[in-house]
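The other protein chains are all here in position, but one chain of the complex has been omitted.
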Amino acid sequence: MSARTALGRGKPSPLLREQRVWGWVFLSPWVIGFLAFTILPILASLVFSFTDFRLTEPESVSFVGLDNYRKLFVDPLVKVSLGVTLRFALLALPIGIVLPVALAALLDSKWLVGKPFFRTLFYMPYVVPVVSAIFIWQGVLNAQSGWLNRLLRLVGVPGPNWLDDVNWIYPALVIIGLWGIGNAFLITLASMQAVPTAFYEAARVDGASAWARFRHITLPMISPVIFYNLVLAVIGLMRYFEVPFILSNGTGRPGDSTMFFNIHFYKTSFVFFDMGYGSALAWLLFVITMVFTGLLFYSARYWVFYAAGEVR
Amino acid sequence: MAVARGAPAYPTIGGSYANTAPHYRRGLRRMGLYGTVTLFASLVLTAFLMPFAYMLVTSFKDRDQIVASATGPILPVDPLTVEVGGRQVPVYRVPIDGEVRELALVRPGRRESVFVDPEDPAGAEVVWEGAWRTLKPVYVWAPRTGNFAAVWNGIAFPRLLFNTAFIAFTGMVGTLVSCVMVAYAFARFPLPFKGAMFMVLIATIILPKQVLLVPTYAFFDAIGWTGTWLPLIVPHFFANAFNVFLLRQYFMQLPRELDEAAMIDGAGPLRVLTSVIVPQSYPVLVAVGLFHIVFAWNDYFEPLLYTLGRPDLQPLSVGIQQYNFIYSQQPHLIQATALLGMVVPVALFFFTQRFFMRGIVITGVEK
Partner (left out) sequence: MTAALAVLAGAALAQPVTITWFVGLGAGAQPEQQAAQDAIVERFNAEHDDIRLEIVYVTNEVSVTTLSTLIATGEAPDIVGPVGGAGSAAFAGNFLDLTPLIESTGYDLSQFPEAAVENQRTDEGLIGIPFASFPAFLYYRPALFDEAGLEYPPAEIGAPYVLDGQEVPWDIDTLTEVAKRLTVDANGYDATEPEFDPTQTVQWGFVNQWAGAGAARQNVTLFGPGLLVDEAGNAQMPDNWREGWRWYYDAIWTHHFMPSADEDGSDLLAAGNPFESGNVAMAQSHLWYTCCLSGTEWDAAALPAYDGEVTARLHADTFRIMRQTDNPEEAFEVLTYLTGPASMDLLAVYGGMPTRPGDQAAFFAALDEKYSQGVNWDVARAHVAFADVPSHETPMPNHNRANDRLDQFKSLLDSQPGLDVDAEIDRLIADLQVLFDEAR
């Protein structure tokens, strides 16, 4: 940044050019990989969306123009699945952002004895494979014989039908999702380690309370990673698939409440074999997510603090 | 408070206790804080791990015990049985004639059931009136420790473990090296259209894997990589958007003063990366490494697709599915396999904890 401002506008300085060259050098693995592995499948799926490609009849594919995109507007399941995703997001997103931070703070607290054990045990469920986790949760959340309701009954609370009641299925999905909090809290923890302790000491000398230190030092300093969690959570919501699909067997039950957008896409492409329309659904998902992600990135300048400053 | 002149500043027996109160108070307060926070964390942990306890307990049962524990004891137990007339008959605690006796249920019935004394199976029958389903069976501790051995042999566990570890660790090395480089480029260099390129990077995360499945498989098939591990490892050597995004965020938390100090000392960009950025980033690097390992450890569908017909190449995540056959699911074996498979990643996490302790990170100001 200083190179350009120091020498004024006009031709980029040799220093700047050298910086750019180095930048490309370090960027090259991604560029190569993108061109080799990523761009072709993405373009292919875009092309599919303009055809009537059926998976089981690849030879008889033909161009259909914007038909698939027109269908997006009349497909009732598009509205349903977007509504499902939105309603679930209202519950899951705040919890998914706040809890990893709270947990990381707890597991970083200097008053906690045995931190390696606590952290390992909180991380552990993240490592459980999905097939095993589904059995665990079907077992634990079962209204009759599940441990959760049996525990609730012990204290006199009648447990709801977590998996079959439209009012409780989203809390159930959030609970299942929380179990995999290990990764989110780990990277928040890593981010907390990068906060220079000198800041905390200075604040303590000034008489700031623990909460004030957290609010005015920790949170801003780790805001880049909170931002990361937020963007990934929004993207993840649109991609949410495996758990609800296996739990409801793809039927969207109870009612339509687990017909998430990605499940609609998956069934269209791999159960009904309609890859052409499926690809159009996928690109609708892409556009919607990009819009939200773009908004998030735009908002970042108001609340995300980068200690390194922006690089011009 | 009176201070005897010449008295020591620490409490002594017979001396003045004047100086002890603040020490004690601070000490007690300290212990109280340690205790409260640790206790709170333990309670949260207990609730959090309740499903894991279910997993653990299930892995020591067989199917009949799982069914029985739906309404009965949650630990792996078997009902005590005795042999009566050539078959095994369960023993119950029966309240009869004012006392509770342990009797073997020979002929259950709706309103009355027939029991015999287990000590004397051929002896007199005892008719008891009532619903036998309300009786408590006598249990015997019977964990099925053989589940783990069955799984170890049943799916050739060592081979699958090796496959999984190989795929995961080579991928991890590739992703760490390449993602650090790319994130460094985004975080520290003035590239043209950097913002746009970064959005393209983010965009590649958005499309779900299933969308790109068919063209990706067609591509790898066309270059002959199906039936090998190459599609599962090589792409990770070319950076992956999740990790690049995370590392870029983290690098942008690091102030530039140290960079600049090193550059003034004559360090080139590579030197700055290896001796300034990386040492400040151990926690996030470990996090990224672990993230990749766990991802590769449990990734299921693509490894299945690319190792079709090559069971010797399959990782654990494919092997565990064999117990999930829709018409004879064996949850106890699934849990046993999952537990065995989790040992390595969890142990890895535990032993890398030292990278997350304060002080390991050189944040410059306290060097």
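What to note about this one:
Just so it is clear, A and B label the chains in written order, and each chain counts residues from 1 on its own.
The rule is simple: a contact is a pair of C-beta atoms (placed from the backbone, for glycine too) under 8 Å apart; a residue touches a chain by one contact, two chains touch by 3 or more.
Bear in mind that the values here come from a model prediction, so they are computed numbers and not experimental data.
Considering the complete complex, the chain that is not shown touches A, B. Residue B:D221 is the one among B:E83, B:E125, B:D221 or B:D265 that touches the chain not shown.
For the options A:N161, A:N183, A:N229 or A:T289, the residue in contact with the chain missing from this view is A:N161.
In the full complex, the hidden chain is touched by chain B at residues 63-64, 66-67, 69-71, 107-110, 130-134, 154-155, 213-214, 217-218, 221, 226, 301, 304-305, 308-309, 311, 321-329, 331. Take chain A: the residues that touch the chain left off the picture are 53, 55-58, 135, 138-139, 142-146, 161, 163-164, 246, 248-255, 267, 270-273, 275.
FYI, only the chains that are shown with their structure count from here on.
Chain A and chain B have Cα centroids lying 20 Å from one another.
Taken in their complex, chain A has these residues touching chain B: 1, 4, 16, 19-20, 22-30, 32-34, 36-38, 40-42, 44-45, 48, 55, 106-107, 109, 111-116, 118-132, 135-137, 139-140, 144-145, 147-148, 151, 179, 183, 186-187, 189-191, 193-198, 221-222, 224-225, 227-228, 231-232, 235, 238-239, 241, 262, 265-266, 269-270, 275, 278-279, 282, 285-286, 289-290, 293-294, 297, 306-309, 311-312.
Contact residues on chain B toward chain A in their complex (touch as defined above): 33-34, 36-38, 40-41, 44-45, 48-52, 54-55, 58, 70-71, 74, 178, 181-182, 184-192, 194, 197, 199-208, 210-212, 214-216, 218-219, 235, 237-239, 242, 244-246, 249-256, 269, 273, 280-281, 283-284, 286-287, 290-291, 294, 297-298, 300, 317, 320-321, 324, 329, 331, 334-335, 337-338, 341-342, 345-346, 349-350, 353, 356-358, 360-361, 363-366.
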